[in-house]
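Note that one protein chain of the assembly has been removed; the remaining protein chains are unaltered in position.
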Amino acid sequence: MSTENLRVVGRGIPKVDALELVTGRAKFAGDLKFPGMLYGYARRAGIPAGKIRSIDCSAALGLPGVSAVLTSEDIPGPNIIGILPPFDQPVLASQVVRYEGESLALAVADSREAAKRAAAAVRVTIDPLEPILDIDTALKPDSRRIHPDGNITFSKKLIKGDVEKGFAAAEVVVENTYHTSFQEHAYLEPETVVAVPGGDGRVTVYASCQSPFHIRGHIAANLNLPASRVKVVQAYTGGSFGGKDDVATEIGCLAAVAAVKLQKPVMIAHERGESIIGSNLRHAARIHYRTAGLKDGTILARQAKIYLDGGAYASESPFVTMKALIHAAGPYHVPNVLVECTAVYTNKTYSGAFRGFGVPQVTFASESQLDELAAELNMDPLQLRRNNGLQAGQATATGQVFEKSVGLLQTIDRIAERREQIPAAAPGEERWLYGRGYSCLFQGISNGAEGIDVVGASVQVSQDGSVLVGVGLTDMGQGSRTVFAQIAAEVLGVTVDRITVRQVDTDSVHDSGPTVASRSTTVGGMAVYKAAGEVKASLVKMASLMLKCGEEQVRLEENFAVLTDNPEVRIPLPEVATAAYWTGFPLMHLTFSRAPDAQFDHETHQGNIYIAYNFGTHLMDLRIDRLTGRVEVLRHLAAHDVGRAVNPLGVEGQVEGGALIGFGMAHLERIEHEGGCIQNANFSDYGVPSIKDRLPTETIIVEDHNPTGPYGAKGVGEPPVAGTAAVFANAVAAATGVRFTRLPIRREDILAALEEQ
Amino acid sequence: MLLEFELNGKQTRIEAEPTLRALDLIRDVLGLTGTKEGCGRGECGACTILVDGQPVNSCLLYAAKLQGRSVTTIEGLTTEDGSKELHPLQQAFVSEGAMQCGFCTPGMILSAKSLLDRNPDPDREAIEEALSGNLCRCTGYGKIVKAVQRAAAGGGGGAAADQPGGSG
Partner (left out) sequence: MQYRTVKSIEEALSQAASAAGEQTKYLAGGTDLVVQIAEGAVYPAMLIDISGIQALRGMERTAEGLRIGAATTIAEILEAADGEAGESGVPECLVQGARSIGSPQIRRLATIGGNVCNASPCGDTLAPIIVLAGALSLRSGKGRREVPAEEFFLGPKATVLQPGEILEYILIPSSHLEGRCAFRMIGKRNAQVISQVNIAVWLKQAEPGAAIEDIRIAAGSVAPIPLRLRKAEELLRGSVPGEPLLQTAQRAVQEEIRPISDVRTSEEYRRSVTAALFRDALAGTLEA
């Protein structure tokens, strides 16, 4: 594909849906209104573990405004949801409570308040069970089984080379155990769906979600309907970051069951407390890690044993486990690697997908190890990373070799150029401790080990020369719509204002799987590129007939078909399109783009897993008030190899936003459980960063073209999370002289450690 | 009770329960869905409206308290017929890429508008203070601050924040 003279790709244009968003006209699921719409509100268990004896809805049914109170018996289908095998989650529980947010019944009424009152009036008797609250208890052989097959959700290994040999040859070894905590997505829009029964035997579900096809499948199954009778439409989605899919499926099923039963539209909109308790969290992790090296800094071997607290249901634990395995050794050339990762069930809110997906946890551990090694060797931490950093032609921990688009060293160089002096305390400022940290990271782009990676896209040109693009991947704010528009515009020579990217619905494009894994730009963009290319061929063919020249002499640009040799000879594209229609050339193409399959051994995770990796290096300077533990971040540089920045403004937005989420994970945010119940399910006690907590993140874009992405692009949604969490820990260690092995490193942790010194 | 108040420049009369949340009055009764509910506790700012030019959390405000007041929602910032004329803040948000999912955006813009109406040349600290009650999870806030600065500098519209592709 051409890399010269790009007109639209590479420009930081405003988002194509900016107008709707900035005026408040964009309709999110909770903004939709249908005649006769009812509201659903769930009755939840409120205790973390127990056997359900009875669920009595009679009192609730008698309350004013109540149309129905559903229990598991009202679900026509199997009453099962879940993202992955073992599909171990009920829509409505009827026998066992496995976490406090377990939904037992759904009250449906003419207002949310009435539904909430009715839900509270449902009488439930549960025999409490002693909840299993930590990994070690869950793993004891005589512990109660949370699920029939035991308390291990998933367990796998990555084996490369021979770590024993590596450690035997080591001149220095660093070893430590790291912990990370549960983190909440805290998107501003709580989970919301509206199910609307059509008069045609179909039901349409509008959802705030990332994975409409997945939701469709489960709704159909639980309604006992063919999937073709269900349509899921992604409404404008107020953030997701991996957090909505389990729940959108759960409440999508509930709303659809109610809607079909009552033949009325039904809305379920979570309150914030429900959102925190009743939707997935980031896995808390315990990582035992050791690294073997030589005195010159060469890393010989890395070994990690990871436990993930997966909570009550499997959700995405199997995939998070695999991703943790694959990324644990970091973006380095390491000949011997052994990683074991086990996800465990506990009686807490289940863990699942959250931007980063296991990589932030292992990157924190891995990058802490790098700094600990650098300290042992008295070596510059950035130099140590450069010495071991992955280069083109070298194998990753899975043995995958990339010949191209391995931009790690470039990101290190760009950071090194900007090092400047580390800020230090001025006289009279003794209460401030200054420190600098580095981190390197990588994140696989595309579904990789998680299975087939396909995206459907459609491109349709109308006779007026305007373009309608449809893609099966969702925009939840990250700007994928705009990227798709830019790619289509580039290929077709149409200006962006003539392009519309339609809302995602499951009727109109091929099942494209979930919008995850930073794959929108890469795999989604490729699908758009191909579809647009097919339509372009029709336009070029028609134009060449009209211009009486060879097809290779036609160029499409700025809404014109232009004769390359004599650009003043040109035809407006609408004329070309109209002529093409009347001549019978196809003006719409539906395409299916498939990323190369991962091929690997499932027992050792050796093989080719991702179509590309995004590489990054971060630098952070901060200072700490030794009397209060307050942290001020003075500088944050985030260099990322994105292949090609289709929209640099969008790239910055992804880096800045992802960075603050990583910062939250590393410093401010921690879900507090007591007895298995979340104590801080609100925005006051769970410290989502405010504007005054923001980072001064500066994005440095590095472009090492990726041959598998459109125009060389790679995604960047997730990588900044891992990079920032890891660099914060290293900067704090540098400032305080204390290695913190637990995230979040809060003010109180810093103060306690300083006082101990 | 009969409520009479000015909404986006128009006199409005409507019957409502006094303890109906202003948020629900605006969204469900009056159909203006630009104002959002993020937490229902006054902790996120997504429900921010202007009352007599000042930002408040409409999830904490009973409808009775709107009596005789002047209320502005995000819909009040563009022209009546929905034409393309945007408030300089809105234009600046667009140009700077200051919104991603857009859910926090209406509340954020109204808080910023109240600031600029009071203080046309705010420093960064004043901007942060004015927006400190509006949470955003997508953007990291950096571009939001830039957008407010841009609008304050009078550069709301104009050329998009167009940047050539990064270097290799």
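Here the chain labels run A and B in written order, and each chain numbers its own residues starting at 1.
We adopt the following convention: a residue touches a chain if its C-beta (ideal position, glycine included) is under 8 Å from a C-beta of that chain, and two chains touch if they have at least 3 such contacts.
Just so it is clear, the structure is predicted and the values come from calculations on it, not from any experiment.
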Counting the whole assembly, list the visible chains that the omitted chain makes contact with. A, B
Residue among A:252, A:493 or A:689 touching the omitted chain: A:689
Residue of A:19, A:549 or A:751 touching the missing chain in the full complex: A:751
In the whole complex, not just what's shown, which of A:68, A:81, A:374 or A:668 touches the removed chain? A:668
Decide which residue listed in B:12, B:70 or B:132 touches the omitted chain of the complex. B:132
If you put the missing chain back, which residues of chain B would it touch? 1, 18-19, 21, 40-43, 45, 48, 51, 54-57, 59-62, 64-65, 67, 111, 128-130, 132-135
Kindly note down the residues of chain A that lie in touch with the hidden chain. 625, 627-630, 668, 672, 679-680, 683-685, 687, 689-693, 746-748, 751-752, 755
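We take it that only the chains that are shown with their structure count from here on.
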Determine the centre-to-centre distance between chain A and chain B, using the mean Cα coordinates as centres, and give it in whole Å. 28
What does chain B use to touch chain A in their complex? 27, 31-41, 43-44, 46, 73-75, 77-78, 82, 84, 86, 90, 93-97, 99-106, 109, 128-129, 131-132, 134-145, 160-168
In the complex, chain A touches chain B at residues 6, 9-15, 17-28, 30-31, 33, 185-190, 236-239, 241, 269, 271-272, 476-479, 642, 644-645, 648-653, 656-661, 682-684, 688, 690-692, 694-697, 701-705
